[in-house]
Each structure stands twice: as structure tokens, then as C-alpha cells.
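Below: the structure, in C-alpha cells.
A single protein chain has been omitted from the complex, and every remaining protein chain is retained in its original position.
To keep things simple, chains are lettered A, B, C, D and E as they appear, and every chain counts its residues starting from 1.
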Amino acid sequence: MSADRLYAYVGAVLVALALYAFLVHTHVLRRLLAFNVMGGGTFLILVGLAQDGRGPDPVPQALVLTGIVVAVSATALAIILLRRWFATSQTTSLPEDGSS
Amino acid sequence: MIHLAFDGLLGLVLVATAAGAMFSRDLFRGVVLFVVFGLLMALAWTRLQAPDLALAEAAIGAGLTGALLLDAIGHLRRRRRSEPDDSSVSPDTSA
Amino acid sequence: MMSELLVLLAVAWPLTLAATVALRRSISATPAWSWVVCLAPIPALVAAIGVPDAVSVELPWLLLGSRWEIDSTRRALLIAAALVWLLAGWQMRARFTHDTHRTSLQIGWLLALTGNFGVMLVHDVAGLYAFFALMSFSAYPLVVLSRSAKALAAGRVYLAMTVLGEVLILSGLLIASRGLTSPQLADLSITLGDSPYAAYASLCLWTGFGVKTAVVGLHMWLPGAYTHAPPPVSAVLGGAMINAGVLGLLVTLPLGAMSFTKLGTVMIGAGLLGAFGAAVVGVTQRSSATVLGYSSISQMGLLMIPLGAALHTPSIAPAAIAAITLFAVHHGLVKASFFLGVDVARQSNAVSRRLVLVLLLLVGASLAGAPLTSGAAAKLATKYALADVATTWPWLINALSLAAAGTTVLVLRAVWCLSKEPTNPEAAEAGVEWPAGWLLSLVLVLTGVWWLPLPEVARAWPGASAGDAVSLLWPIALGVALAGAAMWASTQRLLPRWQVPVGDVLAPLSVLGSGMHAMVLRVAQIAESFMPGGAAQGNQPGSPRTGVVIAQTWRDIRSRLRVDQPGKADATLRSVAPIVFAALIIVVLILL
Amino acid sequence: MKRRYRHLSAGAVSVALGAALWHVVRVRPTPSVSVASLVADALPASGVSHNVTAVLLNFRSYDTLLEVAVLLAAAVVALALRDEPSARSPAHVMYVALDAFVWRLAPLLVLVAAYLLWAGSTRPGGAFQAGSVLAGAAVLLRLSGLKVTAVDHRLASRGAMTFGLVMFLCVAIGTLLAGQALLEYPAKWAGALILLIEAALTISIGVVLYSLFDNAPQARVSDRESERQRER
Amino acid sequence: MNTFATGSGWWLPLAVLGSSLVPALVIMLLSEQRQRTRTALNLSAALIKLSLVAYMTWSVARGNSYELRFGMLPGVDFVLRADAMAMLFAGLSAVLWLFTTIYAIGYLEGSPNRSRFFGFFSLCVASTMGIALAGNLVTFLVFYELLTLSTYPLVVHRGTPKALKAGRTYLRYTIGGGAVLLTGVALLSMIAGDVSFADTGALVNLIAQDSALLRVAFWLLIAGLGVKAALVPLHGWLPVAMVAPAPVSALLHAVAVVKAGAFGIVRVVYNVYGVETAQLLGLLFPLAVLASTTIVWGSMRALFQTEIKKRLAYSTVSQVSYIALGIALFGPWGTIGGLAHLLHQGLMKITLFFCAGNYAETLGIHDIDELDGAGRRMPATSVAFTIGAFGMIGVPPLAGFVSKWYLGLGALEAGMPWVLGVLVLSSLLNAAYFLPIVHRLWFRPQAGPWPDERSFGKHETSRWLLMPAVATAVFTVGAGVLANLPYSPLRWAMLVSVRVYTQ
Partner (left out) sequence: MSAQSLLPWMLMVPLSWATLMVLLAQQRDAITRVVNVVGALVLVGLSVALYAGVAQEGLAVHALGGWSAPLGIALRADGLAATLVVLTAVVSSACGLYAMTSERAARTNGKSAPRYFWPLFWLLITALNGIWLAGDLFNLYVGLELLGLSAVGLVALGGSEASLSSALRYLMAALLGSLAYLLGVALMYAAYGTLALPELAELITREPMTQLAIALMTVGLCLKTALFPLHGWLPPAHGVALTPVSAMLSALVVKGSFYILFRLWFEVAPDVVTPLAAQGLGILGAGAVLWGGWQALRESSLKMLVAHSTVAQLGYLFIFFPLAVGTGATAAALATQGMLLHVVAHALAKSAMFLASGTLIASVGRGGVADLAGVGRHMPMSLFAFGLAGVSLMGLPPSGGFNAKWLLLQSALASGQWFWLLVLLGGGLLTAGYVFRVFRESFLESPDDAGQFTKTPRAYDLFALTLAAMSVALGLASRAPLRFMTNGLAVMAGVQ
């Protein structure tokens, strides 16, 4: 087994784990952590699988780079929203409404 | 072989830190673990021959995200009233 | 051209007058106008006398295509009708001007008159039906002229039965016209010839027009209406409009074309039942007008006999038609004269009243068929016409004669009642106006048979045998004897002072119908509760459960069967309901 | 009860996903197309010698353009949700001990950033890394309580935030106006243009990332006081 | 199939539609105060439409027809076509619209929301015109639903909770019916494609293979149309919708809504299935039973109503089914009767509603027992009402008689003599619930002061209110008395009936 494939496996585990975390947590920060871990796992799968047995591939790497930036933007945005929300509601979880 | 062992170990640690980051009771500890996770990811990227990603992960994933989260945590923790623990189920994203 | 115009004018003129009153109500109060109304039948009279047989007016744009024409039957009936309307109108003149409800009286009068003449002129199906309806419905304001509770009640029954008659006629005409391409009456019996429903058509037509001619079973409206309407109105009802019904029968039934043994027999039976039954019920009545009403039922029963016989045996149809025409004209004039006399008597003081009563006896004699009267002519003509069926029903002619005894009793009873009736004090004090109309009618009744353009059989009298005279006289004698006996018995208080309610079968029907009404109401409620959105639309707040409703219904019906008390519901509706019910039964019978 | 249900279902979904992923990683097919070789072939014409940078700023520059737009979107929202000056608490001092260290580190980080940017065209490194290092330096300074220029509503701030995108757009539209495909650099200018874009992006990314940090809403003064009272 | 059909005069149907659609939009935009403009617009639109329709009718009688067609959906065309059948309904609507407009102008004087009212009013008529001129089922459906929508604001116009509740009921029925109709149309389209209305039907070729589906589609269509045509048991909305202003009731009952349903049934039977196909499929007999049930049921219910408008409403339930009945009687006489009744009932019922509105507006009378003696106070109105009532009963020589006559002939011709019984029963019931009203009008003394009297000087009521009632009453008489004149409703119905039978 190549290292690439191994990291892909790691990515798979990370994704599953993070998904669980994302689903069970209500604290927004914890969810963001889960999101970032999931993102990491996804990136590992992307690069790992693409490079598996074929050597380095700049394309997935570039994609991941983009993905990282997007992830940080999203995380920052979420944190900003959370802090604003927290300032008015004093809670870190989202309110339950009857709609779902 | 040694590389593979290292990779395996790194993989395990990655998973462990990630789990710790996500499931630690203390959020602050979780964020710190997340920063560690980010650094380990950077390491993983180097193992995957992706130095660009390693750099980016270190700077952005671990550094910046960590800083953002830490700042937020400080902010939230100072202000926390009674943190509703996970028993208050919120369906949010309906996921 | 002139003739055509006259024919049209006979109908158009009164119609125009009616429209004039409707548009300018103020005109109705002027005395001069009452003359105009009174003389409205003149064009019809002129047309009836002056227009030759061949004249026919085609009006293809009217209704489903209309044709107007005068033939001999129609001429006789039209003349009689026009005369009756004219004389009765004369008698009504004061009412035309002074009655509280003069507008509706005048309009009703003129429209009924229009309809009556129209019926006697048209030759097409739709026209006949239309004019007949116009006449029937327009007579309603005349019946309820006094607006008294009883008059209104009688009016309701009249109206309900009229509606029933209308739909029966419609059904009959429809069945008869099945597949008919031409709307002419003359073709009706031709199409009927090959129709599987011919008997039904005839039955419907008979019962339909039979409402107007008070066929037994459908007669319940008549006594009440005659009683509570002003006598001149009763005169036109019983003298002119009734003949529209007779004409309707004559022109729509396939007389001479087909043989309906069953129906003919039924008609004869009904006629006999009417003739005798009405006499029996009639003598128990206390109002002269009621008695006269029953007399009309009785007379019409007699008239049904040749009609039924003609349906039974087509060969006698021409003679029967002539006899019926004669009979109708006679009866119309006599009955009208009688009613006008009643009117005069009621308005007279005690002295002049006796004179009136005597004169009325004279009229009564004609009604009973005393020799040398129109009644005798009519009766003889009937007997001649029935000669051919004597083999089937040998007793029929004797029965006819016997009926005259009943008539005599009724006449005497009517005069007796009239003599006992209180005078109208105001009218009596004012002194009766010169009753020109009535006197003219007397003249007409006593002499008309000699010069009116009647069927040939009317002139059969001079050639009548002595046997005929006897057959005419013995029933009268019998009647007088019966009446005398009854009078004696009543002075000895041997007879129960018992009176059949006016309209006889009406009372039990009302009770029954009221129950039906309740039931229908409840059934409707129950059904509605099953309908989607039912709860939202019911009158009652909330929609009770079905079981509750059924229980209520039962209680309701029981209580109504006991006493017919007015409830909260629309009273008019309630009193119409029994008639609707009766109608339903008849319809069902017909359909079976 | 409900919680347990939630955990169970989440667990089931996650395990299923994990297993499925594991499976497909195990049985993965080998792709017939290799873009990597295409990149290698086209690298000489890209204007840069580092393949990742070539992909990012030439072959798939459109992705990068949109990515910068994503960044801008986040920054704009942050800016929009920025506290009003009156509501902002003074920069709080948390990690005083870092102060001296940071003060020395910051210039170094700027240097590193410059290097990364410059290196990007030939070896690992580039605008994103450089920008984030810049931002990291600013964040560090901020965390240590030093006053760093706020990235607020001023035109200068907004200009700095959009600078990279403006440059990128200028080049993009320039290529269009020149009758080329979008972002199709003229062969001669490719390297220079990429560097230009990268330089501008570095600044912008640095500013934007810092602004995301800087613009995070602060506790309101009044809130905080009431909070204190409640704590007592 | 795709492009505008460019036969000459293709713009005529469009113009007819536009003559109320455009005013509708303009009126809605007008401010509430522009009463004169609005009135002028309303009346001129009605007159323009009337003349257009008159011209088209004249031309169609001479064998022409106008068609406008363009692609609306893949496989479905939008078709407006003026054929004889269309003109039957269009003519009625055009004539009655004029009167209703006049009436509505008088009726709503001084009340709020008039722009909205007249806007939707015109829209309603535009939909009705569309229904009349629709050349295929989908186009029909389009306008059918549009009618639902444009009448809703009219039904709830008063804005009272009661009106809104009625509106809700109305919608429940009509939208539900619309859905069923849609299903039917969709099903039929699947079987037969885009079905254009044809004189003798369009489905005869499909009987062999799809008869079961055709039957299902037929009943779906009838159920959908039956809601508007108020076939029992789908009639519940009609009496409730009586809370609407009188001109709306007049419109609902005489011109637009119920007629749309009835006309739809006509179209389905004659121009979609073809009357002979329908007969072959055995669809007509159940339809006749359904219609008969409705006739009797509606009359029964009418008997027990104490409100004038409610009684009239149930009477409508009953009377409209005469149309369906006539259609269900296989044979030209039934057709003539049914189609003629489509027009006649409109004339008569609109007269009655106008009069009911007059009583309500002038004297404040809503209940039947308040009518005592109203004939003396409002003779012209009462005469009109009497004519209408007698017409409904079927008394000659009024319009109702003519249709009843042909229905009766049709029943016998179709070998369904029991229908005659239904007609008789219905006539009796009609008389039973109308004659008491007439009696009260004329023969009862006034019981007390009128509930809410308004004075109109020496006139009995506003001329705007009186004129239409009298005019339609005159038409009612005319349609009966002059039934045999060319262009009379009867003659037009005959013209149509000639075309729907193959031999």
C-alpha cells in the first residue's frame, strides 16, 4: 500500500468521524471544528487517491489549496456570525424552531 | 517500510487528534488539539509530496483558523452563561 | 284582411288594455275606463260572429309557429265565452272602479279573458298551452279578490291545482307531440295514432284539462274558489273558463281517430261519480255559491260521459263533439247567469230579492233540462249521441236522466241557501244598480238556444218526441220531490246538520300532505347532512346527527297527522304542500 | 431518548459513510486520463515553472478568481457585521507575555511572506501562503495587544481588500479585450502577469484574512457590564 | 400547429377577449374616485364586445368561423375559435354582461373598493368569453380556472367574515373541481393528444382500444365541471356564495360560473367525445340520472329556503341541470332543449337576481316573508320578478317553456319517458317555491315598514337597477313569444344541434 492510499484511508476515517461530530454537536464552534476536520479528511482523500500509484499531481493539490482558502473563509464567516449571534442571544447553539 | 510505518503512525495520530479536537469536553482543549491537528496535516501534506499544501495548511489551517477559533473561544467563554450542553437537541441543519 | 285583423284583435285588444292598466295604474279608477274593461270582449264577439270559417291567421314567428282560426266548435264556445265575459263584466263594473284591488282585478280580468279567447282561437299546440296557462294563472287575482283568509286559502288550492293541471297538460301535449314536426293541433291525433304512449297522452290531457273541468278527484279547488270569489268571477270561471277546458279536451284528445276502451270507461265512470257524488255533497252545503260549484262539478261529470263514450267508440265522436259543445255553451251561459243572479240577489233588499230568486228558478229549470230550454237541447243531443253506445251500457241514458234529479235538488238547494243568506247591508241600502248584465243574461239563457250559432243538434228540439219530454221531466219532478222531502225532514230536525267540508277530499289531503311536508323536510335534512359541505349550508344551525333527525321526523309526522297547526315555516308553502303531494300521487299513477 | 436517537442515527450515517469510503478507496479504479501529465506538458507555456502555481494561476485560474471572490464575500460580510466604533471595546490584551516575542517575529514574518510570494513561481509557495503568513503576522500583533490598523470601512481598507481582485479582474478583462480567452495570458507576459496578480493577491489575502479576525464582533460594553453584575 | 393561424378575422376572438381584458386591467389601475371614467369604460367595453359578438354571430350563422391558434405547450395549442356553439355562450355573456354592468354600476354606487370590483368583474367576463371561445380542452381549462380566480374577489367583495367564509367554501369546491378537471383533461390528452373541439366529437376512433380510460376521463371531466355546474352533490358552494353582492350573484348564477360548468359539459359531450360516441360508451344515461337527481334535489331544497337569494340559488342548482339533462338526452330535440335552456335560464335567472337585488337595495328586504306587498311599492321590479318566476316554472309563452318543451320532446325521443316525470315534478316544485313569492308580492298587504327603505324620488328604485331587470324580463318574454324568429335562442340552439349529429 502506498502512502497516498494510506492517507486516503485516514481521510475516510476522518470524514466519518467528523460527520458524526458534526451531526451530534450543537455548539457551533464544535461543528466548525468538525467541519474543518471533515474538510481535511476530504482533502486527504482527494490528493491521496489522485496521487495513489501515479506520483504527485499538481491539479488536486491546487484544488485543495483553493479548498483550504474557501474553508477558512467559511470558518471565519461562521465565527463572525456566531459571535454576533452570541452577543444578542447569549447562546452558542442554534435555536430550535418548529419547522424541521 | 519505515516511511510506511511513519505514515501509519501519523495517520493514527491524525485521527486521534481529530477525535480529541472534536470530542474533548473542554472546547479550548479541543481547539488546541485542532491546531495540533492542523500541524500534523501539514506534515501529512509533505508526506504526500505537496509542500504547497503543507505551507498553506500550516499557515491557514492551523495558524489562522486556530487563531480565529481561539479568539472566538475566549470571547464566548468569557461571556458564557450556562453553556447549553448537547442534551438540548437542536436539529439545526436538519442533518 | 279585415277578418284576420279581427281575429288578432280579439286577443290583442284585451292584452293591450291589460298593458295599459299595468303601465298607468291611475287610469283604473276612472269610471269611463271601467266601461272599456267591461267591453273588452267586443272584438272577440264580433270576430266570433263575423269571421268566416275559412279565415286562418298564420303567425310563424309566434312561439313555435302559430295559427289562429275559427271553426264551428270554437265559434260556439267563443261566442258563449265572449257573452259571459261581457255580461259578467257589466256586472263587475262597480267593482272595477271601486274595489281596493282594482288594478290587479282589472289586469287579472283582462288577461284571463285574453287567455280564454286565445284558447278558443289558436290551432297550435304551444299557443293553446300558452293561452290556457295565461287564463288559468290570471284568474287567480280574481279568485282572491276579497283577500279574505278563506279566499286566499281557496286561491292557493286553485293555484296549486292549476299548476298541476298545467304540468299534466304539458306532459300530455309532449307525449302527443312526440316526433311531431308541425306544431298544429290538427296533426296531434295523427302522430298520436302510431305512438306507443297514446293512452298516456290522452290520460294526461284528460286529467290536465280535467283540473279546469273539475273531473272528480281533481275538483277540490272548485267549490272553494266559486264560493269565495265574487259571484261575477264565479260566473266567468264557471261559465267561460271552464269551457276553455272543455275545448282543450275536444281539440287535443284523438276523438274519432282512436279507440281507448279502458280510458273511455274510466272517464264515463268518473263522469258518473262526479255527476252524482257532487250532487250528494253539494246538497249538504250552506252557501249558494258552493252549491252551484258542486253543481258545476256535477254538470261537468255529465259532460264527461259523451266524451268518454267518444273515446271508447270513435264512431260517435262527431255527434258527441256536437253534443258536448252544445252542452258546454248551455252550461256556461246558464251557470254564468245563475251566478250573476246570486250577485244581484246578495245586493238586493228583501223585496227585490224574491223576484231575483224566482227568476233564478227559471234559470235553474234550464240547468235541470226542463223542456224548451237550452238544457233540454243539450241533454237530448247527448242522449242522441250516446245512442250508439247504448248496447254497451244500456243504463247509461237513464243514469243521465237521473242525474237531472240531482241537478234539480242542487238548484233548489242553491236558491234556498241564497234566500237564507244575509244581505249585504251597505249594498242593500244603496239599492241595487240596474242589473242590466244579469237581465241580459237571462234573456240569453232563455232564448239563446234558438238563435246562437250552435251545432245543428241544438235545433233538434222541435222534432223531439214526447218520450223525450217525459224523460226530461220525470227527473225534475223527482228532484223537486226529494228536495221537498228533505226540507220537511230538516224542519223536523230529522236530518243531521252535517256538512261535508268545502272541497271534500281537500281536508284529509291537507293533513296527509302536511305530514308529507314534514317528512320531506326531514329527509332533505338527513340527505343534506351526508352532502359535502352540508353543515355549512343548512338553514338550521349545526347539522344534527342522522339518527336524531330520523327520530324527530317520526315525532313530527305524528304530531302533524293529529292537528294541522300552522308552524313557523312559510304558511303558504305548507298549504301548497298537500297539493304537491296529491300531484305527486297522480304523476306516479300516470307513470305507472 | 431523543438524544440517544440522534446519536444513534448520526453514528449509523457516519459508519455507513466511512465504510463506503473505505470500500471505494480499496477498490478504486485507475483513471485513464492523467491531467498531471497534461500539466507537465503545458508547464513550459504557463509562464511559471512550479506546477501547482501554474495550475492555480494559469490552467485553472478561473477557480482561483472565484476563490478570491469567496474570500471577498466573507470579508464583506465581516465588514458589514463589524461593530460600530462606539460599541467596540478597546483592543484587549490577552497574551501580554507574547509581546516581546511577537514584536520581533512580525518583521520576520513579513519577510517570509515576501519570499513565499516570490518563490511561488518556481517552487512551493505563492500568494495564498504568503498572504496567510502576512495575516498571521497581523493577527499575532493584534493578539499581543499591539495596535494594528483596523480593517474597517475606510476606503483604504476596502481598497486593500479588493486590490488583488481588482488586479486579477484587470488582467482578466484585459485578456478579453485583447481578443483572447478569459485569462489567456500572452506567452511573453505570462510570468509577469502571474507575478503581478500574485503580488496583489498576497496583499489582499493578507488584509482580508486579517480583517476576518479583526472584524469579528466584540462584546458590547454594556453587555459586558451587565454580565459582570450577573457573575457576582 | 405552431404559428398563428392566419385565416382572415383571426383577430376577432382576440378582440372579443381583449374588450374585457384590457378594461379589466385599466380599471384596476384607476383610482377609486374616477367614477365617470370607470363607468364610461365599463359601458363602452360592454357595447364594443356586444357589437363584436353580434357581428361574429351573424357571420358564423352564415357558415364562417374564426380561429386563433398558437403553441402554448409542447403538444398543446392555445386555440380560440368562434363556432356556432361558442357564439351561443358568447352571445349570452355579451348581452347579459351589458345589463349586469349597468346594474352593478347602480348597485355599488358609493360603496368602497369599486375599482377592484369592476376590475375583477371585467376579468370574470373575459374568462367567460374565453370559455365560450376556447377551441380545445386545455384552452377551456385555462379560462375555466381563470374564472375561478376572478370570481373569488367578487364573492368575498364585502370583506365580512361571512363573505370570507363563503369565499373559502367557494374555493374549496372550485379549486378541488379544477384539480379533478385538470386530471381529466390530462388523462384525455394522454389518450387522444391535444383534443380540439369538433362538431361531432373527436374521439370516435379511440373507442375500440381505450373505452375504459375514456369513461374514466369522462367522469373526471364531468366531476370537475359539475362543481361549477352545481351538480348534486357538488353544489354546496352555490347557496353559500349568496353573500356576494347581487350583481355578482347574477353573474355567478346566470352568466359566468354555473354556465361555464354547464357549457363545459356541453363541450365535453358534443365537441370532445361527440354525442354519438358518448352514447356508444353508455355515458349519457348516467349523466341524465345525475342531472335529474340534481333537478329534483335542488328544487326540494329551494322549497325550504326562507331567504330570497338562497331560494334562487337552489333554484339555480336545479335549473342549470336542465342543460346537462338536455345534453344527456340523445337526439336533436334534447340538444335543442338543453342549449336553449343555457340561454333561457341565463335570462330568467339574471332577472330574478336583479329583482332580488332591487328589493334588498331599495327596501332592505332579504327574506321572503318580508316581501309582502312589495308589488305595490315596486311594481316594475315585481313584474319582472313575476315574469322570471313564471318563466322558471315553464309557463308559456315565456322562455322557460320553450326549453322545457324541447327537453320533454327530447326525453321521449331518447326513450327516457321517466325524464318527463322529472320535468313535471320539477315544474311542480318550481311552482311551489316561486308562486308563494309572487303571491306575497301582489296579494298580501304590506306587513309593516320596510326593513331599510331608500327613496328614489318618484321612481320605485334607481334607474340603473331597474332598467336591466326590466330589459332581461322583456328578453325572457321575447325569447319565448318570438322563439321562432331567426337568431332567437331557440333557433340558434337548433342551428347548433344540426351540426353535432353526424346525420
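Just a few scattered comments:
Methods note: contacts are C-beta pairs under 8 Å (C-beta built on N, C-alpha and C of every residue); 3 or more make two chains touch, one makes a residue touch a chain.
This structure is a prediction, so every number in the text was calculated from the model and none was measured.
Only one residue in the set E:Q33, E:S51, E:T160 or E:Q209 touches the chain that does not appear here, and it is E:T160. Listed by residue number, the positions of chain D touching the unshown chain are 20-21, 23-24, 27-29, 31-35, 38-39, 42, 58-63, 65-67, 69-70, 72-74, 76-77, 79-81, 153, 155, 158-159, 161-162, 165-166, 169, 172-173, 176, 180-185.
Interface residues of chain E facing the missing partner chain: 2, 28-29, 70-76, 78, 112-113, 115-116, 138, 141-143, 145-146, 148-149, 152-153, 156-161, 163-164, 167-168, 171, 175-176, 178-179, 182-183, 186-187, 189-190. Counting the whole complex, the residues of chain A in touch with the unshown chain are 15, 22, 28, 31, 35, 38-39, 42-43, 45-46, 49-50, 52, 59-60, 63, 66-67, 70, 73-74, 77-78, 81-82, 84-85, 88-89, 94-95, 97, 99-100.
Note that in this section only the chains that are shown with their structure count from here on.
Between C-E and B-D, more C-beta contact pairs join the chains of C-E. Between the Cα centres of chain A and chain E there is a gap of 66 Å. Averaging C-alpha coordinates per chain places the centre of chain D 70 Å away from that of chain E. Remark: chain A and chain B have CA centroids separated by 10 Å (rounded to whole angstrom).
In chain A, the residues touching two or more other chains are 9, 13, 17, 23-24, 55-56, 61, 65, 68-69, 72, 76, 79, 83, 87.
Residue positions of chain C touching 2 or more other chains: there are none. In the complex of the two chains, the chain C residues touching chain E come out as 22, 25, 60-65, 104, 126, 129-130, 133-134, 137, 141, 144, 147, 152, 155-156, 159-160, 163-164, 166-168, 170-171, 174-175, 177-180, 197, 520-521, 524, 527-528, 530-534, 536-537, 539, 569-570, 572-573, 576-577, 580, 583-584, 587, 591. Chain D meets chain A in the complex at residues 6-7, 9-11, 13-15, 17-19, 21-22, 25, 28, 30, 34-36, 39, 51-52, 54-56, 59-60, 63-64, 67, 70-71, 73-74, 77-78, 81, 128, 132, 205, 209, 212-213, 215-220, 223. Only residues 2-3, 6, 52-53, 94, 116, 123-126, 128-129, 132-133, 135-136, 139-140, 143, 209, 212-213, 216, 218-219, 223-224, 227, 230 of chain D touch chain B when the two sit together in their complex.
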